[in-house]
Each structure stands twice: as C-alpha cells, then as structure tokens.
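Got a structure for you, written out below as structure tokens; questions coming shortly.
Missing here is one protein chain; the remaining ones are kept as they sit in the complex.
Let's turn to chain A:
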Amino acid sequence: MIVRGIAASPGIAIGRVWRMESEAEAANAPANIEPSAVESETARLMQAIAESASEVAALRDQLIAKGQAHEAEIFDGHLMLLEDEELLDRARNAINDELMAAEAAIAAARDEIAAMLESLDDEYLRERAADIRDIGGRIIARLTGRSDMPPAGGGDPVIIVAPDLTPSHTAQLDPSAVAGFVTLQGGRTSHSAIIARANGIPAIVGMGDALADLRAGEVVILDGESGELHIAPSEIVIAEFAARREAERAKREGLQSLMGLDSVSLDGVRVELVANIGSPADAVSAKERGAEGVGLYRTEFLYMGRDTLPSEDEQYDAYVSVARTFGPDAPIVIRTMDIGGDKELPLLELPKEDNPFLGYRAIRISLDRPELFKTQLRAILRASAHGNLKIMFPMIATLAEWRAAKALVDACKEELHGEGAAFNEAIECGIMIEIPAAALLADRFAKEVDFFSIGTNDLTQYTCAADRMNQKLAALNDPLQPAVLHLIERVIRAARAEGKWAGMCGEMAGQPHAVPILLGLGLHEFSMSANAVLPARGLIRGIDQASMAALAAEALELETPDAIRALVEARVPAIRQAY
C-alpha cells in the first residue's frame, strides 16, 4: 500500500516504524505531591529548566558551528521562552497552590500558554504555540529522565512516525538511529521540515489520518522526493528502492562535498553561482543547496494572490529577510516587479490583451505608474542597508526607459536622504537583457548600467518569434539556437568592454550543455534553480576557461542547436557525470 503526504525533505529511507506518542511523556509521572514537598518539587522544576536551557544553548551553538544560523535562531527564541516569567509563575503556582507534581505543573502551564497563543488572530503568532509545546516537552523529558527519541546504536535505523516533530526533536535526530521521519501534521515550511532538509534527513509531513493503523516494527519505505510512504512493500520493491538509495547517496555525497567551495575553473577563473527565487522561503532552501546569493528575486510574487498592494514596509521586510539569509556580502539581485505577460495581477485591473508577452508589462507598467514603482524602489533602497542588494529592471527595450527608471531610483535616494534613512548610496543598478532591441544596443547600455543579466527564456522567444507556451514550437524555443547564442555573446562582450559584469538568469544558465559555452564567453554570474547549483559547480571546477573560450568560438560557427550540443559533449565529457 502507498500513502501520500507532503514531500518535506528529499531522499529515500527504508526501515522499521518507530511510533512516537507525544503525550506519553508525562503519563507515568505522579500527578500530585504532599504539601511538605512543595519546596523540593519547585527546586526540581528549576533544576530541570536550567538543564534544558543549557541543552538548548548547546544545540544552538552546534547549529551555528555548522553554519546554520537561520535554524539556530529558532532556539534563541526557545531560550527566551525558557526563562519567561509567565511560564515559570504559572508552573510554580500550580505546584504551590494545587500541589501538582513538577511534570504536571509544567504541562499545565505549557498547555495554557499554548492555548492563549492559539487563540490569537495572527497565523504566525499562533504557530509560536508549537515552540511553547516544544520547550514544555523538553523540560518534562528532563524531569522524568526519559527521552522520547529512539536510542542511538540500538540496531538498524528506524523511521519515526509522530503526530508532529518539534524543532528540538528534529535537530537532535541522530542519523545512525533515525533513517527518516513521517509526521501526521505540518507543512513543507514548518521548522522541522527546514531542519530536516538542512540535515539531509528524508521526511514526509502532513500525512493526516492515513497512518492510524500503522504498527510499530512494520517495514516501510519513505520516499522524500515524491512524498510517498510504501507500507509492507514486497522484497522486490525494497530491493529497487535500496538500489536507488545507494545511487542517490553516492551522487549526493559527491555533490555535498562541493558545498562551500569556490566556483572556480581549473585555470583560476572565478564565477558566481546564484539562485533564482520567488520568496524569502526560497532563499533559505537555495542557501541549503549551495547557492552563493540570488541572481533573480522575482518580486512580483509579493503582489500576486492578494487584494491589496504590498506596502513599502512589507516589501522591505521581505528583502531584508533574503539578505539576512545569505549574509551581508552575498549578492542579491532584486528584479523590480514583472507583472503582465503570463503573470496577471487582478489588483491593477489591467485590460486583457491579445499578445500579453508583447504587451503592457513589467517596466512599461512601472514607468507608467511611478507611485507604485517608487514604493518598491524605496523598499529596496532601505533594505540595501542590510546587505549587498542590487536593483534590476525587467523588459528594458530602449535607453530612454533605462534612464527614466534610473532617474526614479535617484529621486527615491533624495527622498530617503531627506528622511535620514539608511541605504547603500552605491547600490548597483542594472537591466535584464531579454528584448533583442536591448541586446543589439548592449554596447551603449554598457556605458551606463552597472550590470546586465540575460533573461534567456524571453530573449529566445522574442528572437525566434516563438511563443514559449506553445509546445509545438519547442525546437525554436532553444537558447542554443545560433542567433540567440550570437546575441548572448554580443551582450557579454559589450559588458566586459566597459568593465561591467554580465550574468544570466534564464534556465540556460544551469543547463549542462550551456555552462561550458557561457564560461567560455566570459559570463560572470550564473543564476539558476537552486538544485542546479552544486552540479554546475562540480562541472566548472573540472574545466578550464581558456579551452572553453575556444569551444565557444567554435560553437558560434555552428548552424543548429544539436550540432552545438554534440560539440560540447565531445569536448566536455564531464557534463554527463555532473548532472
């Protein structure tokens, strides 16, 4: 039988079920005490809290040492809650006035506070109830001296099945004892899911009631990629998944060894491998997958699926959050909103168009609605005080559009100066090259902009006049079409002639056949889906830029995408292993 949940952390795990019952913890402890025991019971509670605090502090420090500052922040919050006077007062009063045992007292205080948080009409604060439950459970485990985790070194690793796992549980999972976990509640962005991904523990969350009959000790297969749990699988299925697990492990270990390494070619040319993201949550998972920063932050997602426009502060918070995820020096390229085309925004009541990709979209709307645009520019500028943010304008066709957009940036800087707000005066401003008109005049743009980022998805569809939504035109929508490649070469050359950098944020930037050519053409920044970052790094570290320059020159002479691919395969056999 196969049961589906939400895929939370990729990987395959095979093992026996180990059921964790969250409320089993306090069940066997005595509920009440004698009046004479109040003092010693309170002391016992305080001792358990102090021990829990040092446990949490150690856990936090471990995460920091592993470079997981974001995950560590969760436990910083727990430390503050552990010394919270409201929690302590309630627990101490329960011991003192109601003669409760320490376990029962802390459980009651925890449940009361969690209920208070859960009654708030703010989803984020409601979720903090899970943090209170987490630390309550930790204190109880200290008091009872029992751990609710499977023991390490006790035979084959198990698969934990639990109503929910707290961040504490997840961070303490010992890979030698736990092969993976399945929870009945929770979503992909829950803290436990994030920590599981960061630690490479396969997980499925949100299984619901489907597992009520699953017995401890049964063999299951957990596929964290598809979100499927195989219950009582046959020997054949087990063998099949075991083989897949081995293959994935070998590949992952190869890729994992590339985490934190420079993206540098054999002859010492260093490039930036960054990610395309649509939200602060994407930034977190991109960093987990080895991205060095962000080459394309699609800010239009801030505007979509809602009834009101995002305020300046709301946008600021999102941008700062991404900058914090990557740290102060990592490049974060924020593309101003690219509404229109295939991304509709009911809020702006834009008229329906016959050719939306050739229509009123992106910078064309922004320049037409400066009040809307300036809100975003001010938010980006203010956020630039907290990281290496860069501004990128989409769909630029003419120099006049670029200059008008840049003038609005300058106007916003003036305003912020007047308000005494902090921002990076020298923030880089660049344009996306996705319209052939801009690619053809790249040498003139290069004198004024700080950078180019080539958007190959649109550049290809505009150059070949082939709708990228039309499956019948897939062969034309190939960025290795020689005409597109020539435009790309022209743009990179123009940037380099003016000492500016050129990047690419289309899908091409992460494609195995394209990476060697782009490196050869002198591309500096490759922005791609986060999953492609480590494979691309492995590839680049195994080739040299000078030979790729020669390869690119030959590729430019060829007549079809297939011929170009064959050339790359012949010269760079490593592209088959890298991906």
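In the analysis below, a contact is a pair of C-beta atoms (placed from the backbone, for glycine too) under 8 Å apart; a residue touches a chain by one contact, two chains touch by 3 or more; residues count from 1.
By definition in this document, contacts and distances are computed from a predicted model.
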item	value
Among "Phosphocarrier protein", "Alpha/beta hydrolase", "NADH-quinone oxidoreductase subunit N" or "Ca-activated chloride channel family protein", the UniProt name of the subunit that does not appear here	"Phosphocarrier protein"
Touching residue (missing chain; options A:120, A:437 or A:566)	A:120
Of A:2, A:80 or A:358, the residue in touch with the unshown chain	A:80
Missing-partner contacts on chain A, residue numbers	77, 80-81, 84-87, 113, 116-117, 120-122, 124-125, 128, 132, 311, 313-314, 316-317, 320, 323-324, 327-328, 386-387
